[in-house]
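Note that one protein chain is taken out, while the other chains of the complex remain in position.
Residue numbering begins at 1 within each chain, and the chains themselves are lettered A and B in the order written.
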Amino acid sequence: MFGFGYAMVPLYDVFCDITGINGKTSRVVENKNQSNVVSDRWVKVKFDANINGNLPWRLKPQVRNMKVQPGQFYEATYIVENMLDVDIVGQAIPSVSPQIASLYFKKSECFCFVNQLLKGYETKEMVVRFEVDKDLPDDVSSLTLSYTFFRAKSGNS
Amino acid sequence: MSTLAHDDHHDHKPTGLKRWFFSTNHKDIGTLYLIFALTMFFVGGSMAMIIRAELFQPGLQFVDPQFYNSMVTVHALIMIFGAVMPAGVGLANWMIPLMIGAPDMALPRMNNMSFWILPFAFALLISTLFMEGGGPAGGWTMYPPLVLQTGNAFPFLIFAIHFLGVSSIMGAINIIATVFNMRAPGMTLMKMPLFVWTWVITSFLLIAALPVLAGGVTMLLTDKYFGTSFFDAAGGGDPVLFQHIFWFFGHPEVYILALPAFGIVSQVIPAFARKPLFGYASMVYATASIAILSFFVWAHHMFTVGLPIKGELFFMYATMLIAVPTGVKVFNWVATMWKGAMTFETPMLFSIAFVILFTIGGFSGLMLGITPVDFQYHDTYFVVAHFHYVLLTGAVFALMSAVYYWLPKWTGYMYDERLGKIHFWLSLISSNVLFFPQHFLGLAGMPRRIPDYNIQFADFNAISSIGGFAYGLTQLLFVYIVLKCALGGKKAKPRVWEGAKGLEWYVPSPAPFHTFETPPKLTKEMLEH
Partner (left out) sequence: MKGNPKLKSSFHKILLALLLTPLTAIAEWGLNMTQGVTPISREIYSMHMVSLWVVTVIGIVVFSIMFWSIFHHRKSKGVKAAQFSHSTTVEIIWTIIPLAIIIALAIPATKLLIKMDDTSEAKITVKATGIQWKWKYDYLDEGLTIYSVLDNNSAEVSQRNSGIDPMQSENYLRDVDEAIVLPINTKIRILTTAADVIHAWWVPDLGWKRDAIPGFINDNWAIIEKVGVYRGQCAEICGSGHGYMPIVVKAVTMDDYTEWVSEKKIEQEAKNNTKDMVLTKAELMTKGEGVYKAQCIACHQATGEGIKGVFPAIAGSSVAIEADNRLRHVQQIIYGKGLMPAFGEQLSDVDIASVVTFTRNSWGNNTGDVIQAKEVSEARTKPNVITAGDSKKEKIAKGNIDELTKAR
């Protein structure tokens, strides 16, 4: 059962992937052709940004709202700024709400895939390329994509 | 009346420190467990007194918020792992071999070790209160990231929990080994007293649940000191995962505390109703199904973390389902009393109070299980009232009942019945004054684990505190009664209670140091329950 406690970690990840718990959006999709645009349905996507703890960064989305058509790829830009004169590595964690929508929110390119290094006082534009799946349930008319930047763990030294 | 014990001159035992430190005798180890549990009950209880003193009126009078939080945390850990669980194991040690006709526990040396780990574990835990930065203050649930802000106390907390887990698992293995291998011929599984049954099931719960907790706290340890990120979103982890792991242990733990209490009450009520336990088989099945269900309801402690709706529905249904076997047990106890010839000595009084008050705790539990309403109840004093009804007026009342029931068997003397009854009535009244108003506080919007509160909560908090102090003082009377009984009094007969059934009443009072060294020949009468 001790091992079971540990086994819960990967199991939980799989479980979250399937159910979309916590709005985790770990899926990466191939950047397919954009020929399969469907329907005249429009979905509102809100962009939100958070900084965790004492990371002296500023993060904000360039646009706060976007209307998108499911099945179509879009790009959104976040602006991130280091307010200190030292180099800092951060890691962005995405979260989508409502939870059910995270299953249908797919990113082909995202600054959250890897650690990000910002030099002292550096400002960077970071891009996320995403698609809302056309199977998005009908009752979801708007969703929120939220990023939180954490100070990256220093790794095992 | 015939007794099955050997002659007294056979009954030699080691003396002095050696008797207690190196003991492999189930009765001595049982006594040690019970004394330890009582001590911890007072240590944890004095922390509760500090909490109630601070909450007596609004404003901060006695302690800092940080210390208050560590009191809340350590009170819970001590009461759960230091008082209720060891008391249950102590009773199991004392009574299971006597009840199934075994000479001792199956693994006596491990029995010794599982007890002697406990004082060290709690020394580790309590020592943190004197460290710079204070004891653990993130709640006994130890949710990260808050618990990772704990200072030097952190590794002590983790290792104390590991020790407690090891001790409990050894105790559980011992009980299972004893019950499955050492029953006297004729004592089939479905002839065993219900107390033994509940302990077998509890032992399986312990073995299944505690290692999960150990895994979880080990992950906390590596997250803090070795750079892993199981629960750290920055490294791809998830703080909510800890809550899943914790409550996968935590909910069965609730039944680890409650099932032995069910067992005790199922011994006491038939004895004083002078009538066989109603629905023995359904009691066993109900206990087993409660135990199994307890592994499928953990997320009802986490309805507000933002589970997907399907998950919330599943856990709501599973939680409500537990009401069915629990209801069966309550109905069986009532049916046992029905048309009996009851007398109301102290053990019976505590057991009847258990049935009523545990059921009240069960009722609020059912209400808490309804997910949408739990969004209001969650983390308020309504929850505090709920689990104290289940654990204090539930588990602790049952343990008190057990002590009064078997104390003459242990000491050879009758306890003072008049004082016992006073102890019961004072405990009954004060504990209800203590916990009932907390339902109102929670409904009115008072969150738990806060050292200070708005004035609208002042009246009920004052009442609750008065009940708390009264309950605390009353327990000193209990110590006096037990000491008085241990030192002398009216001689107890082998069968202390007229209607008591079971093998333990066929040995003399006090039970000799060694019993059933040769397996007893069981008659039909001895196997009644």
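Keep this in mind: a contact is a pair of C-beta atoms (placed from the backbone, for glycine too) under 8 Å apart; a residue touches a chain by one contact, two chains touch by 3 or more.
Just so it is clear, the model here is predicted, and its values are computed rather than measured.
Asker: Of B:Gly279, B:Gly489 or B:Pro510, which sits in contact with the chain we cannot see?
Answerer: B:Gly279
Asker: Touching the absent chain in the whole complex: find that residue among A:Ile51, A:Met66 or A:Ile79.
Answerer: A:Ile51
Asker: Which parts of chain B are in contact with the chain that was left out?
Answerer: Given the touch definition above, chain B has residues 57-61, 63-66, 69, 72, 131-134, 137-139, 143, 145-146, 149, 151, 233-234, 238-240, 273-282, 304-306, 309, 312-313, 316-317, 320-321, 323-324, 327-328, 330-331, 334-335, 337-344, 352, 355-356, 359-360, 363-364, 366-367, 370-373, 375-376, 378-380, 440, 443-445, 447-458, 460, 499 touching the missing chain.
Asker: Which chain A residues would touch the chain omitted from the figure, given the whole complex?
Answerer: Answer for chain A: residues 22-23, 46, 48, 50-54, 56, 58, 64-65, 83-89, 93, 95-98, 113-117, 139-142, 144, 146, 148, 150-157 touch the chain left out.
The working rule: only the chains that are shown with their structure count from here on.
Asker: So, what's the distance in Å between the C-alpha centres of chain B and chain A?
Answerer: Inter-chain centre distance comes to 46 Å.
Asker: Provide the residue numbers of chain A that touch chain B in the complex, in ascending order.
Answerer: Per the stated touch rule, the residues are 1-6, 8-9, 12, 16, 19-22, 24, 52, 91, 93, 99-100, 148, 150-156.
Asker: Can you tell me which positions in chain B touch chain A when the two form their complex?
Answerer: By the definition above, chain B touches chain A via 207-216, 218-219, 226-227, 229-230, 232-236, 238, 240-241, 244-245, 248, 306-308, 310-311.
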